[in-house]
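One structure coming up, written as C-alpha cells, with questions to follow.
Only one protein chain is missing from this complex, and each of the others stays in its spot.
Chain nomenclature is as follows: A, B and C, assigned in order of appearance, with residue numbering initiated at 1 for each chain independently.
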Amino acid sequence: MSTKKILNVGIVGYGFMGRTHANAFRQVSQFFDLPFRPVLKAVCARNAANVAAFAEQWGYQSHETDWRKLVERPDIDLIDIATPNDTHAEIAIAAAKAGKMVMCEKPLGRSAEESARMVAAVEAAGVANMVWYNYRRVPAVTLAKHLVDSGRLGKIFHYRAKFLQDWTISRDLPQGGPGLWRLDASVAGSGVTGDLLAHCIDTAMWLNGGIKDVSAMTETFITERQHTLTGAVQPVSIDDASAFLAHFQNGSLATFEATRYARGHKALYTLEINGEHMSLAWDLHDLHRLQVFDHGDEGQLRGWRSVHITDGDHPYMKHWWVPGLQIGYEHTFIHQVADFLEGLSTGKPAAPTFRDGLATDHVTDAVLKSARSRRWENVAGG
Amino acid sequence: MSTKKILNVGIVGYGFMGRTHANAFRQVSQFFDLPFRPVLKAVCARNAANVAAFAEQWGYQSHETDWRKLVERPDIDLIDIATPNDTHAEIAIAAAKAGKMVMCEKPLGRSAEESARMVAAVEAAGVANMVWYNYRRVPAVTLAKHLVDSGRLGKIFHYRAKFLQDWTISRDLPQGGPGLWRLDASVAGSGVTGDLLAHCIDTAMWLNGGIKDVSAMTETFITERQHTLTGAVQPVSIDDASAFLAHFQNGSLATFEATRYARGHKALYTLEINGEHMSLAWDLHDLHRLQVFDHGDEGQLRGWRSVHITDGDHPYMKHWWVPGLQIGYEHTFIHQVADFLEGLSTGKPAAPTFRDGLATDHVTDAVLKSARSRRWENVAGG
Amino acid sequence: MSTKKILNVGIVGYGFMGRTHANAFRQVSQFFDLPFRPVLKAVCARNAANVAAFAEQWGYQSHETDWRKLVERPDIDLIDIATPNDTHAEIAIAAAKAGKMVMCEKPLGRSAEESARMVAAVEAAGVANMVWYNYRRVPAVTLAKHLVDSGRLGKIFHYRAKFLQDWTISRDLPQGGPGLWRLDASVAGSGVTGDLLAHCIDTAMWLNGGIKDVSAMTETFITERQHTLTGAVQPVSIDDASAFLAHFQNGSLATFEATRYARGHKALYTLEINGEHMSLAWDLHDLHRLQVFDHGDEGQLRGWRSVHITDGDHPYMKHWWVPGLQIGYEHTFIHQVADFLEGLSTGKPAAPTFRDGLATDHVTDAVLKSARSRRWENVAGG
Partner (left out) sequence: MSTKKILNVGIVGYGFMGRTHANAFRQVSQFFDLPFRPVLKAVCARNAANVAAFAEQWGYQSHETDWRKLVERPDIDLIDIATPNDTHAEIAIAAAKAGKMVMCEKPLGRSAEESARMVAAVEAAGVANMVWYNYRRVPAVTLAKHLVDSGRLGKIFHYRAKFLQDWTISRDLPQGGPGLWRLDASVAGSGVTGDLLAHCIDTAMWLNGGIKDVSAMTETFITERQHTLTGAVQPVSIDDASAFLAHFQNGSLATFEATRYARGHKALYTLEINGEHMSLAWDLHDLHRLQVFDHGDEGQLRGWRSVHITDGDHPYMKHWWVPGLQIGYEHTFIHQVADFLEGLSTGKPAAPTFRDGLATDHVTDAVLKSARSRRWENVAGG
C-alpha cells in the first residue's frame, strides 16, 4: 500500500517542452523517494488526433483540446504550461484563479509587465508556482551554487555567460508557425534575449545576486524571411543576437551574450564566475563537468580541475547510477519536479517561483531598452 | 486503440543493473515507435519486502521471490537476467527451456564453457536472446561502427582500449556479499577481466572483427580482504588488473587494459581505432562526443574533430531532444531494448546475441590462460 | 663569405620585453634565411653595473646608460624601445629624427594623441617602423588571418576576445616603481585597457577590420595601494578590469574583456570569430593550437577541429622543428623580426606599423571615454 499522495498533472502542450515536462513527471517517482507521486492525468493540445496519439504513447489518462476545460477540471491539481510564450499569461492566470498549482515554461511572460500579472495571480490565489529554468538543476550548476553560497569563492569580481547557437544562419529558414514561433516576436516576446539570455540571467542571479544596470546591443542579421504559413516575405521582428555589460549589486562586473549566428555551437551555454579565492566554470555541451580553480591549492600544483559530477555526494547524483556514468539534459527537469514536490511537502517553495521569473524579465526588459537607447539602463528592482 | 503488441517482461534482480534494465523497458515506448510495447509484468528477488517495495516504486504489475516460478509463469514473454554472474546460466537455460525470450546482463557466463551451454539452450529452444553489452548503443560508438563498416578508415593498423577505475584501492574495502560480489571470483568468474575487459572486447570485436591471439598479464594488488558477511580475512580470488596485447584477424595490433587501481578514473572506458585514412576515439566519461581525425581534410586544417553527437542525423538521436543537448548512460539500455524489439518484428535479431557474448568469453578465457602460462594463447574460434 | 647585410640594433631596456626583443634579434638568423643579419650592437639602461652585466650575458657589443647617446650613435641602424610606456614617444621621436629605424613595444603611446605624434615623426623621417604586437605572429593566429582573408569564413557575425589574468588580486601588492609601473597610470597610460585589451584590439582589427563604436565599462577593484618606492598608500590610478561591446565596420558584433582579477587565469588571451561558413578560436595558454569549425564538413562528422599548428605548411613552422613539436611564446618575437627584415628588403613594410598601432590607440581611447560617459562612443577614424 503506497502512502504517497497522488498529484494529478495536466500539461498544456506536447512539443519539445511538453515532452521534457511529461518525462519529468513520469520519471521522478522511480528515482526520488517523495511524499507526492505525480500522475499524467491529462494533456491538452488543439489537434484532436495528435493529442490522442500523444496521450496514448506517453500514458496520459486523458486528453483535451481546450486548455480552458483542462483548467476547470476538478481532477487536476497542477497545470503545467508548455506552450508558446504568448499563451503563458492567459493560461497561468486562469489556472491560478481555478486554484491550481502552476508550473510554466520559461520565460514567464513576454515582458515584465505580462509576468507581473502572472505573479499577482498566483500570489493572490496562494497556489504553488514555478518557472522551468531547468539549468539550475544541472548537478554541476547546483554544486556551483553550493560553493558560492558557502562563501568559499570570497569576493566576486567577474561573471560571464554566453549562450551560442547557429541554427538560424540560413536565409532559407522561414519564420513563424509551429516549431518556428521563436522567430516571431509577437509570439515569443523577443528573440535570443528572452529565449537564451533569460536562461543565462536566471542562473546568474541565482548564483551571484541581483543585477543593477546594463548596457546592451542587439542585432537582426537577416531582416526578412518567408513566413511558414503564409509564404509571404516579412520583416524579421526578433533580435538574432544580444549582448550586454552589467554590474551586479555585489560590485562584480559581467558580460553576457547570446546569438543564433555563432557557427559551430549548437547550444553552448557557458558560465564562469571569478572569486578572490576560487573560480568556477561550466559548459552545457559537457554538462556533467564542473571546472574548479582553487587558489588555496599549493602553488606548483594549482590548475583548473575538471570535476566529473557523477559521484554520490554530488547534488542529485545519488539518485542515479554509479560514479563515472553521466546523466543528460532531461534529468534537469526531473530534478526540478523532485524539488517542487519536496517544496510542497516541506512548505518551503522551490525556486524559481514566478516572482523569481519576473526578476529575470526585468533584466531582459532593461537589455532590450538599453539596446534601443544606446545607454546604460537600470534594472527595475535591481 | 493501440495496435502495438504487448511484451510482458519479467526481470530477475533489482540492483544497479535491475534498475537500468527496468528503466529501459519503461522508457522505450515514449521515445521509439515500435510494434511491441514492453510491460513491466513482474520483478523477482529473494527478499519479499524489498521486492514488493521496488515493484511498487517502479510500477511492476507483480513480484516474485523465486525465479523458477517467474520462469514458469505463462503471462511472461521475456525473462531478463540482472543478477550476479553465477546465476546467469541456470536462469537463462531454464527460461529458454520454458520457451521464453532471454536477455542477460554481461558477461554471459563465468567462463566460455558456461556460456556455451547457455548458447546451446537458447538456440535449441529457438528463442530470441541478447546480452546487455550496452556500450554498443552509445550513439558515438554506434556512429564509429557505421564509419568503420563504410570502409572509410581504410586498412586498420591499431586498436586500443582501456577501462580504468579506482574504487577498490582501499585495503579496508571488504569483499563478497551483496554489492561486492564482483570481488568474489566464485560468483563473478573473474575480476576486471570479465567485468571491464569484457566490455572492451565486445566493442572491439564488433568494430574490428575477431581476435586471433593474446599475451596477457593479471595482478592482484591486495591479496587479502575481510569478507562482508563472515568478517573473516580471506585471500582475494579476483584479478585487480588485467592487460593484454592482441592481434586481430585483420592484421591490426591491439593493447587492452583494465584495472580498479587507476587513481583518478571512475569509469574511464576509452577506445581508439587507427585506420589508414581515418582514426576514431571515444571516452565513456564524455560519452556524447566522438573524436574523428580525417586524413582527407586539407593539410593545414587537419585536426581531431570533437563531434558532439547530439544531432538528429546521429544514431538514435532523433528520438531524443534537440542538437546540443546530451543524453546519458541509461539511454544506451533504452536503445538496446529498442533494437531488440525491432529485431523481433523484422526477424533480424539484434546483436549481441548469446553467441556473440560467447565469442567475448573465448577471449577473456584466453586472457586468463595467457596470464597463467606467460605465453601467447590463441583465442578459441578466433 | 656572407652576403648578408648587417643591421645594427640598439635596444633601450632590458626587462621582460628587453629580453624578448634581444632574443628575437639574436635568434632570427639561425632559423630564417634573410638578406639582413641583425647584430646586438648596444643595450641601454640607466643602471651602469646592471646594463654592463646584461650586455655581457647577452653578447651585446656595447652598452649605454643614456638613450639620447644611443640614438645619436652613427653605428646604430635601428632603435628598439623596450621601456615603460611613458618613454616611448620621446625616444621614438628622437630616434626618427636621427634617421633610425624604430621598433616600439606596445602600446605605442599612452594615448592616441601621443601615438599620433610618434606616427608623424616616423613618417616625416621616412624610417621603417613597427609596433611589437607580437601575437599576430603566433602561427595559429597567422593561419587564422590567412583563412579570414581567403574569404572562407563568409560573412562575419561575431568576434569575441578576452585577456584574463589574476596577478593583482592581493591587496598587499604594491604599485609603481620597477616591475610594477603597469599599475601606475601616469607611466602606463591606463591599466588593462592599454596593456591587455590593446593586444586583443590589434589582433581583432587585423583579422576583422575597423571598429566603429564601443560601449565600455571599467573598474578599479582595489582603490588604494602602497607605493613600491615611497611606501605611501595612494589611490590606484589604473583600471583593473575593462570590458566593451563593439560594432565592427563589417557589421559584426563583438565583446571584449580584460582583467587582472580573473582567478585561475595567468594570461588567458582567447579569441573567436564566427563566420557564416567557418568559425575559428584560439587561446594563448595553448598557443600552438587553432580550433577550426568548418560547416562544409559533412553533417554527421562536423566538429571543432583541434589543429596542432606544428606542420611545415603552417605559417613560420617550416623554420623550426618537425610536426608535433611545439614552439612557444618567444618565437612570436622572432617571427616579427623576420617579417620586419623581409619588409626592409622587399620594400613592403611589415605590419603593424606605428600607424596601425595608432588605430588601436583610437579604440582604447574610445573605450576609456565610453567608460566615463556611460554611452556608446564612436572610434576616431573607425
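Keep in mind that, in the parts below, a contact is a pair of C-beta atoms (placed from the backbone, for glycine too) under 8 Å apart; a residue touches a chain by one contact, two chains touch by 3 or more.
Fair warning: this is a prediction, and the values are worked out from it, not measured in the lab.
Enquirer: Among A:120, A:307, A:322 or A:380, single out the residue that touches the unshown chain.
Expert: A:307
Enquirer: Going by the contact rule already stated, which one of C:299, C:323 or C:381 would touch the omitted chain in the full complex?
Expert: If we include the chain that is not displayed, C:323 is the one touching it.
Enquirer: Would you mind spotting which of B:193, B:274 or B:364 touches the chain that isn't drawn?
Expert: Of the listed residues, the one touching the omitted chain is B:274.
Enquirer: In the full complex, which of B:137, B:199 or B:247 touches the chain missing from this view?
Expert: Missing-chain contact among the listed residues: B:247.
Enquirer: Which one touches the absent chain: B:235, B:264 or B:347?
Expert: From the options B:235, B:264 or B:347, the contact with the absent chain belongs to B:264.
Enquirer: Contacts of chain B with the missing chain: which residues?
Expert: 157-158, 160, 162, 164, 166, 169, 215-217, 219, 221, 241, 243-245, 247, 251, 253, 255, 257, 259, 261-265, 274-279, 293, 295, 302, 304, 374-376
Enquirer: What chain A residues would touch the chain not displayed?
Expert: So the residues of chain A touching the unseen chain are 143, 290, 292, 294, 297, 299-308, 311, 313-314.
Enquirer: Where does chain C touch the missing chain, residue by residue?
Expert: Residues 2, 16, 20, 22-23, 26-27, 29-30, 33, 56-59, 165, 167, 265-268, 284-289, 308, 310-311, 320-331 of chain C touch the chain absent from view.
In the analysis below, only the chains that are shown with their structure count from here on.
Enquirer: Measuring between Cα centroids, which chain is at the maximum distance from chain C?
Expert: Ranked by distance of C-alpha centres from chain C, the top chain is B.
Enquirer: I'd like the most central chain, judged by C-alpha centroids against the all-protein C-alpha centroid.
Expert: The most central chain, going by mean C-alpha position, is A.
Enquirer: Where the CA atoms of chain B average out and where those of chain C average out, how many Å apart are those spots?
Expert: About 55 Å separates the centre of chain B from that of chain C.
Enquirer: Got the chain B residues that touch at least 2 other chains?
Expert: Within chain B, residues 308, 311 contact more than one other chain.
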